[in-house]
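One structure is given below, represented as structure tokens, and several questions about it will come after.
Here the complex is missing a single protein chain, while all its other protein chains stay put.
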Amino acid sequence: MDARQIPWVEKYRPSKLDEVAAQGNTVEVLRKSLKLANLPHMLFYGPPGTGKTSTILALCKELFGPKLMKSRVLELNASDERGINVVRKSIKTFAQLTVSAATPEDKQNYPCPPFKVIILDEADSMTQDAQGALRRIMENYSEITRFCLVCNYVTRIIDPVTSRCSKFRFTSLDRNSALARLDYIRSNEGLMCEDGVLDLLLHAANGDLRKAITYLQSASMFHQGAAENGMEVDSTTVTMESVQEITGLVPESVIEGFLQLTESIDVDTIKRAVEDAVNDGWSATQILSQFHDTIIQNSLIGTNAKTEISLLLSRIDRCLTDGADEELTLLDLLVQCAEIRSKY
Amino acid sequence: MNFPFVQEEASFSDEDCKTENRFGINAVRSDGKTFLLRKRENKNFDELRPIGYDLANSDLIREIEDESLARAIQNSEADVNTENSAKSEVSTTLWVDKYRPKKFLDLIGDERSHRYVMRFLRMWGTCVFGLPAAHPKEKKFVRSYKDDWPKTDDPMARPNRRMLLISGSPGLGKTTLAHVAAKQAGYEILEVNASDERNADTANKTVRHALLNNRIGRSGKPVCAIIDEIDGAAESGFIKALLDIIESDKRASDKSGAVGGGKKGQKGKADNTLLRRPIILICNNPYANTLKKLKPHCEHVQYKKTSAGYLLKRLQYICRQEKIKVDVQSLLSLIDSNEGDIRACLNSLQFNQERTSSIQKDIDTSATQIVDALFVKGIHNTEGTETENQALVRRIGACGESDKIIGGLFAQYPFAHYNDDRLNKTIQAGEWVFFYEILNKQIWSNMNFDLLPYTSHAILAWHELFGSITNNLRKPRQEMMKAVAQEKKNKDNIHPFFKDKANMDYNAYQVKQTVLSSNKLFKGALPLRITGLFVTENLRIELGSMVLSLLGCTQPLTAEAISRVARVLQDLDIKVEPYRLEMEDLNETLPCIAFQSTPNIHNFQLFQKCRLILPNLVAIQYQMSRSGNVKRGSSFNEEGVRKSKQRKVLHESSINIQPRTKNMISWIHKDDDEGGSEFGENAYVKANVTDKVWIEYHEGYSNAVRRLISWNQLWGSN
């Protein structure tokens, strides 16, 4: 396969625990268990893109080595069918299997502990029933099988299961280590970037490193393709503008414009502005979240007004999630916002 | 009798022992007894005597007279007998079966459909029974029906569309109609309904054999297939098999040509078999997807609701027969609450018969009754200590059709008495509806059945809002009906959704189905490259509107403009085609052409607002440009027109199209001096004899939008 077709997220997935960025404490504990060549059942939780899946995969690789990993590790993620039937059949079958013997070669290089690992990625989207079925399996076959559940929301995992696992919390990456990783990838791919592009990427991705890497790759596609075909697109440098396009970020000027409009209740002007924004193709949810940031950071708006606007924003967000019309909803948002501001 | 067969054989050899007569062979057994070996009757179709074909048949008339006489006698008997009702024996048959009409004349309801079905079967008579083809010139038939009747140009006078599709809501008597008509027409019935297994195999085994192989039923009559509930669980294989039958028939018909199609000896290949027996399909929803492919091969009858009057008479008759006493009011409310479903009426009548006086009470859990009750305050029967509201909640819960109740409340609340301040109550009602919908969503999509009891309260809220002691039971509904009647009188303002007594919601739904299906057709007919430009939703609101505005243009147009419009239509692949109207009773020298577009754009019109005059003008142009003249806007030479050989009128009028077209337009705008007269769904415009162009106002395919059109509506300026 053409190297370019591999998503960078996979290409730059850490292959060793040490490469996992900025999860100090967790990695420390895991490294210890690596030394002991033993693992408890584990539950990884934390916001998306913080390296949960990378960590467990790296750990497995270091435990078993690439060859043995195929027979010792079962990875299931949310896009696989994971109803109760799958738990009962494939997971159980895999859990029951006797441990395959490791080749002496592998034994030399890797710890190769005598158990298998089942990774359940995005475990919070498993049904309650399926989780219930899981708990007996975890106990019955704990001799030869370890489970690693990976999820965003630990509350969605039923208590009996969490109590069987040791929990590891993953925190959002701090800006510096994330930037460092991004920059490493950038230089490895030979990509030129305008100043501030990486910052913008991180900002748009909201701390989600995976997202930021995907964005970076997308941006590179625009520019590399052009360069290879000798077209006149300015160069291979990734510009702020193209990042803005890819991430769907609404330009600050638009958001600022909206904020100004809410200073007085002028429905007609607001309507025109909203129509323009919608016609320009900006997504309402994106506008909403950026508008929220702007409001919260604005020092000219009083706390009471902010509280009320936040309430309004959450209501509007709900409407959008239900699929209400973007134009009408945005219009409503701005008009009500203006009314709130006129009160204080 | 030890070896009877041997002995008999022996006796047969003796010539003296058997004599032949016209019944069969007389054989003598060895013990000397004679017996008859019956000859199998070799029935000839020509000898079969179908009854009831010709409505003018003197036999039939006699039958009618007998019938009415018998009825009169029965009625008087029944009146006498009501007194001794106690003596009547308890019967276990369902009334629905007991009083199922047995003869064509027993049928009540939509007469037009009855006749249509009969007519359809009658047309098969030539093929099946060898009767002379029905002549269209027969004056006996009411003229206005005739235009719709199945058309035929088959040598065996079979209808062009070989099957008949009867559609209508449940319980109106569609199945009964099919059975009775077929029986009356002299057929034996082969019924296939949803309870039978219906896959390709069965279809081939039963239906195909029965229909294609001249099969005669046990009673010695030819078979007529009635396929019930075809929109239901019919597997696609079944539909396919039916289609195959039609296809093979088509091939066979084309082959056999004009002569001798009906003769037995003509056996082609197995898949080229003539269809010799009628097929009747019955369904509830004619728009079902499964029927899409069958529909082009079907004559379609939409069976309408029986009017309450007929129904009442029938119910009264049955009550007399069954010797039970029910007052008219209760019967009416029974009909009302069952919405004209005869079957349901009879069922509730039968199982309430012991307590005839309390019919009212037992059926008052029906949606209509509850809606009526909700508008009234202070008169409700309560049981024990419960309050009025509790009683209502109980009834709503017992009914279970909360959607229907909400619908009824919505339809009727504008006609109830209530005090309101600045429409606040309407707004509140809206809130409650929303609450109700949220509940429903929780209940049905999240299976949260614990919430079910609360829906009753969402409905009860309407009682609080719009209920009043000044409302009488049924008052809002009657008011609504009155408003409908009022609207009807006031013809200019007639609103399409008010015209029927049934609620607007249902009508709107019907229209929507029609529009949707023409929308689909429209989309399907468009060239791919153009459909690609529009999202389905935009097709109607963008392209549909444009076409309508082009066709509805009221300003006088020049020939170039018309040709330009024609070109647009051509691009969109909208075919505007003329067809000849059959109007023998009018002056013969007038060729009549009407124009119809496929897909039917008329269905798109809102409020029938714009009068689509243009199709007719455009069609002429369109026809001509297709048949030789291509240059846009050029005047047409005679040569090209002759090639078009479309209609005499074109030939005459188009030597110089330009002045003629103008003439036509001015004529359309001026000539409405015949105003005031009303036509059926097709309005024929009678022009000066010299103009020789006829325009049909085509209302569209669905009966749901069929209505009377006045001259002024059609042409008048608003």
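To keep things simple, chains are lettered A and B as they appear, and every chain counts its residues starting from 1.
By definition in this document, a residue touches a chain if its C-beta (ideal position, glycine included) is under 8 Å from a C-beta of that chain, and two chains touch if they have at least 3 such contacts.
Note that in this section contacts and distances are computed from a predicted model.
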**Study point:** UniProt protein name of the chain not shown, from "Geranylgeranyl transferase type-2 subunit alpha", "NADPH-dependent diflavin oxidoreductase 1", "Replication factor C subunit 5" or "S1 motif domain-containing protein"
**Key:** "Replication factor C subunit 5"
Review point. Which listed residue, A:Lys11, A:Arg135, A:Arg169 or A:Lys271, touches the chain dropped from view?
Key: A:Lys271
Exercise for review: Write down which of B:Pro170, B:Gly400, B:Gly430 or B:Pro453 is the residue touching the left-out chain.
Suggested key: B:Gly430
Check your understanding: List the chain B residues touching the unshown chain?
Key -> 233, 236, 289, 406, 410, 414, 420, 422-424, 426-427, 429-431, 433-434, 437-438, 441, 495-498, 504-505, 507-509, 511-512, 515-516, 519, 528-530, 532-538, 540-543, 545-546, 548-550, 552-553, 555, 557-558, 560-561, 564-565, 568, 571-572, 604-607, 609-610, 632-633
Point to revise | Residues belonging to chain A that touch the chain removed from view | key: 1-2, 4-5, 78-80, 210-211, 214, 218, 221-226, 228-229, 231, 233, 242, 245-248, 265-268, 271, 275, 278-286, 319-320, 322-329, 331-332, 335-336, 338-339
